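Here the complex is missing one protein chain, while the rest keep their positions.
Per-chain numbering from 1; labels A and B assigned in written order.
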Amino acid sequence: MRYVRDTAALARKDLLLELRAKETLPSMLLFVVAALTIFHFALPRGTDSVAARGLLWSALIFTALLGLTRAFVAEREQGMFDALVLAPCDRSAIWLGKAIAVLAFLVAAEVVALPAFAAFFTGLDGRTVAAVALADLGIASVGTLFGAMAVAGRARELLLPLLFLPMAVPIVVGGVGGYLWFLALYDVLFALLSWAAFEYVVAEG
Amino acid sequence: MKLPALTTVLFAAAVALIFFYAPTDGDQGFSQRIFYFHVPIALTSYVCFGWGAWKALRYLRTRDERADLESYVAVHQGTVFGALTLITGSIWARASWGVWWSWGEDQLVLFLVLFLFYCAYFMLRYSVEAGPARANMSAVYALFGVVLIPVSFLAIRLSRNFIHPVVFTSHGPQMTHSQFLTFCVALAAMVSLFATLYHVELAGKRIDAHLRELRELLT
Partner (left out) sequence: MIVARGLGKRYGDRRVFRDLDVEVEDGGFLLVTGPNGSGKTTLLRILARLALPSAGELVLPARETIGYLGHDPLVYRELTPLENLTLFGRLYRVPERGERIGMLLERFGLWEVRHERVSTFSRGMQQRLGLCRVLLHDPGLLVLDEPTNALDADGLELLESVLDERRTLVVATHDPERVEARATRRLAFA
């Protein structure tokens, strides 16, 4: 189907761009490990594992923000939204391709972050890993949409966290509490909304 | 106009009922009366955000700038009422239980999240130049907000299981008749106030726009 092929072409482009923008992934990895280190010093002795899990989720959200801020940089600085919008493909395919790439680098960051967390704090259970996977879908969906909004404005790096963090509250609750069904609900609702709304964010008409 | 008159009447009635008619609460005493302000203000916020989201949808469908303006004004009012919710909630908490904030109050926590969300709406609007792009993005964001309301509420409910906040309120058994009547009048007054302020702000902004248009045609 055309849509699938367009999305694949765009996702491929986005993944290539990310791999070549050498700063993004290493910064995210460094950031998440540094954050977890600070959190170790921030936790008093005898804190239970739930609190530690909470800090994992904080680290993940802020690391994701770091990556998301870079997501549309090429489009913004080189005016590439124009080039993409000119093409006859569906605008939502642009969102989907970018979200897939965002998801890929989120997972890449977590492949380091989760073992680091398990080593620094308590162990990880399957539930947390599943929650992280589900949360990634929500973060990628909403983050891609809001990322496109933020780059259109003036204070981009400031704007994205402001837009994104309130939306991240339910993700953190779902993650820390291990409510997989809730995370799935969040994903479905907001992925659909992001998918449908993207064309309005990226093009005038 | 009829609307300001209606608001004034309802408000007068509400204040009268709140201070002279509603029974004094056994546990919290006089300060419980702030409940009659706090909850209707909160509910009116929801109405504001809902109306804003509806107008946002209309904008995306019709691309009529007026719908964008109406959506903006509604969200603006909603944020103001939201701030009032937080303030009255805080005062209530202080007066009743001696704390300025309580994480156990689901409604209050929800409003904190929503307040942050809708403040970001204005940051978004401020950072993008006026035009179709800004209107589009504002509309999309307003729609996200309205979906976020129930999702956040659910999240806050769920978070109780692992946060164990200190819960002060027991919104106990059903309200008595007199309490319910007072509440309803207060609610009607608040919604009427929103409608009035909405039209006032909208009219003001439209006049601004007309003036600018005229000025432009003259140059």
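The working rule: a residue touches a chain if its C-beta (ideal position, glycine included) is under 8 Å from a C-beta of that chain, and two chains touch if they have at least 3 such contacts.
In this text, all values refer to a predicted model and were calculated from it rather than measured experimentally.
Although one chain is hidden here, its contacts on subunit A can still be listed: residues 2, 5-6, 9-10, 12-13, 16-17, 20-21, 74, 78-80, 82-89, 203-205. Where subunit B meets the chain that is not shown, the touching residues are 63, 129-132, 134, 212, 216.
We adopt the following convention: only the chains that are shown with their structure count from here on.
Only residues 60, 63, 113-114, 116-117, 119-120, 123-124, 127-128, 132-133, 136-137, 139-141, 143-144, 147-148, 151-152, 154-156, 158-159, 161-162 of subunit B touch subunit A when the two sit together in their complex.
Residue ranges on subunit A touching subunit B, taken from their complex, read 50, 142, 145, 149, 152-155, 158-159, 162-163, 165-167, 169-170, 173-174, 176-177, 179, 182, 185-186, 189-190, 193, 197, 200-201, 204-205.
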